[in-house]
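Note that one protein chain of the assembly has been removed; the remaining protein chains are unaltered in position.
Chain IDs A and B follow the sequence of writing; residue 1 opens each chain.
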Amino acid sequence: MTRRSADAKDEGMAMTTEPGKGGGLTARMRRLAAPRRRGKVARRTGATIRMLAALVLAGGLYVAVAPATQAADAATLSRSAEDGKALFDQNCITCHGRNAQGVDGKGPSLIGVGSASVEFQVTSGRMPAARQEAQIPRKRTFWDGEELQQNAESLGQYIQELGGGPQLPANVDPSQADIAKGGELFRVNCASCHAFSAGGGALSSGKYAPTLEPATDRQIYAAMLTGPQNMPVFGDNQLSPQEKLDIIAYVQGMKSDQDPGGWGLGRFGPVTEGLAIFLVGIVALVFATLWIAGKS
Amino acid sequence: MSTHETTEVPDGAKAVDPTDPNLTYREVLEEGLRRDEIEIVHYEPQFPVPGTKAEKRVERLVAFLLLLCGLAAIAFVVIYVSPLGQPEEYHFGSNNWDWFTPLLGFTLGLSLFGIGMAILVYGKKLLPHEIAVQQRHNDPSSPDDRALAAGTLGFIGSEFNIQRRPLIKGALGLGGLGLGAAAVVVPVGMLLKDPHKGDPGGHDPYMTTGWNPEAFNNGKPVRMVREDHTPVRPEDVSTGGQMTVFPDVPGGTTNEHADSPVLLIHLRDEDAQTLRDNLHKYPVNAMDGGSMWNNFVAYSKICTHAGCPASLYEQQTNRLLCPCHQSQFLITDNAKPIFGPAARRLPMLAIGVDDEGFLVARRDFDVSVGPAYWERPSK
Partner (left out) sequence: MKRRKVDLKALPGATANAVDERFKVARPLRGILNKVFPDHWSFLLGEIALFSFIVLLLTGTFMALFFDPSMTEVKYDGSYTPLRGQEMSHAYASSLDLSFDVRGGLVVRQMHHWAALLFVAAIIVHMFRIFFTGAYRKPRETNWIIGLLLFWLAFLEGFAGYSLPDDALSGTGLRIATGIMLSIPVIGTWVTSSLFGGEFPGHVILDRLYIVHVFLIPLVLLALITIHITLVFIQKHTQWPGPGRTNSNVVGERFFPRYVMKQAGFFMLVFAVIAAMGGLFQINPIWLFGPYRAAVVSAGSQPDWYVMFLDGSTRLMPAWELTFSIAGHQYMIPGIFWPTVVLPGILTVLPMAWPFIEARKNKDKSIHNLAQRPRDVPQRTALGAMAVSFYIVLLISGGNDIIADKFHISLNAMTWAGRIGLLVIPPLAYYITHRIALGLQQHDREVLAHGVETGIIKRLPNGAFVEIHQPLAPVDDHGHPEELPYVNWTVPKKMNRLGALGPAIRGFFKPIEVPVKPQLPPAPEKEREKTSV
């Protein structure tokens, strides 16, 4: 829950619905007004089923009539990838096009981006994107919990089988990593954009390196591996898998670290420190002078 | 401190003898004040009737503040000597030690707050109110005093009578000048260092970096290494990736060669093509077959504005941003500055691959790296 609210706040995005709350509310309303509502719900469900049936029929016809090559492509997909394809065709196809070939001016081709990319984009909520802008922000994920993991995996599998590309190892476990080494690598490779605190920083013309606060181990790994958006790629030849784990260990450790010097002021550096000396120090002491001495 | 003292007795008042043992303190004080031209125009005890409830309340407040001061100070000492202050090993996460500094600051602050407030409350609430008026004297010294001082100075001058002794006058001028020169020359001379000498082989440090084969590598092209001294092969940097590389010379990765760090970028095909097409726009980079190697390009990391590492690489817009003053450079156009205070391009390092397949610098930078200076060659 805290993660979610942190995300929403972080991206400054207006969330359309809050499912937890919304669900509870609908449920309550249903209980309260069950007889009256049933008819409406039933009507709606009926309409949806009819619509789906029509779509499936149309899709089936299309598949039957479509060129043989594409049918063949589809035939080689694994079971998981088939699920992924279904999800893709439902949620991603508008921008990324048929078979992830990309749509000019809307979305890039996903051929060769690999499952790592998909996992990063989908589990961080960046995809599906809300709109085209300077940079796709992290937001609440489209799916939740178990479903999210499964769907991201299926989608990833689909994209992977379409065009290959970087893949995440099955297990991203930074528990045995060298934090000190990770720190050094973080400062050389990551701090220039994400800042010493991993709190993010501004890039040119409205773009930014996001904060790593909500990022999971796998997301950080995937980001390094694939270089999402304007982030450079850090392939395995540049930062070995072990070095990546070192960096993750440092970042996650630093995030979890309780500041030894008191409240960290957001770890923004001298800007918030300067603000604090005026808002706390000078304000407190000016009030003190007002009390100590006369006012006129 | 007061320079004015009046012993004149004002009209209608009788002279007071401060040594008179029968005088009260107050009377002596007022005589002193009178002599210092001070008058207490308003003097009012806060509690005309001693021992009222209100007075007791203020007394209790002062006592409480003093006790608070003492208690907080004791707490400070206890925390200071407690095991909390024994960090042993600091690991990320929540440690007991993380509470040590905040608790010390809090208790010390509280203790000082207690004593400060106690003093202030005592002064404000228990001491009588007073308004005193002291006269200022805005006039300068009296004409007499001025004349006396001027005359004295004049006489001192005439005692020297330097005007009549031209020999000494001349000698004094020369001697003083010499001594002054000595006083200046020693500190300046101690610090002074020729900026354009100092690198091995008589190279100009402002024109030489760790990539200079002659100065640092016996004439062999210098390999690119990472911060842990491992050499770099082209395949180590993925397409759309970048790597900070250092010259493979002694101390190359340290601050010894602070002007040498280079950002090695592996461009995508189309971006690399754009850059190749643009190289001739800045002829230095097009020299000798062009400074790029395949899709690789290497720019000095040292910003041409103030010398920060310009290392915020945006792989899709191909911009390089310097985080200190936000200068932005377009990588696909010879790192031309397109925004911010930087006026000059980031120098490009001519790169190639040696026999063993490692990336090298074919030669040192063709232009001076980093911030500009007065005599910077404008090549």
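Criterion: contacts are C-beta pairs under 8 Å (C-beta built on N, C-alpha and C of every residue); 3 or more make two chains touch, one makes a residue touch a chain.
Since this is a predicted model, take the numbers as computed values, not measurements.
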item: Hidden-chain contact residue, picked from the options B:L23, B:L61, B:A75 or B:L108; value: B:L108
item: Residue among A:N99, A:Q121, A:N151 or A:S204 that touches the chain left out of view; value: A:S204
item: Given B:V58, B:L120 or B:V353, the one touching the chain that is not displayed; value: B:L120
item: Where the missing chain touches chain B, by residue; value: 1-2, 5, 32-33, 36, 38, 41-42, 80, 85-92, 100-106, 108-113, 115-120, 122-124, 127, 130-138, 191-196, 198-199, 205-206, 227, 244, 246, 254-255, 257-261, 301-302, 305-309, 311-312, 323-328, 337, 339-344, 370-378
item: Positions on chain A contacted by the hidden chain, ascending; value: 12, 134, 179-181, 183-184, 187-188, 191-197, 199-206, 208-209, 250, 253-254, 259-265, 267-271, 273-278, 280-282, 284-286, 288-290, 292-296
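To be clear about the criterion, only the chains that are shown with their structure count from here on.
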item: Chain A - residues contacting chain B, complex; value: 179, 184, 188-189, 192-193, 201, 203-205, 207, 209, 227, 229-235, 237-238, 253-254, 256-262, 291-292
item: Interface residues, chain B side, partner chain A - complex; value: 90, 92-95, 97-98, 100-102, 105, 120, 124, 227, 233, 235-244, 309, 311-317, 319, 321, 323, 326, 328, 339
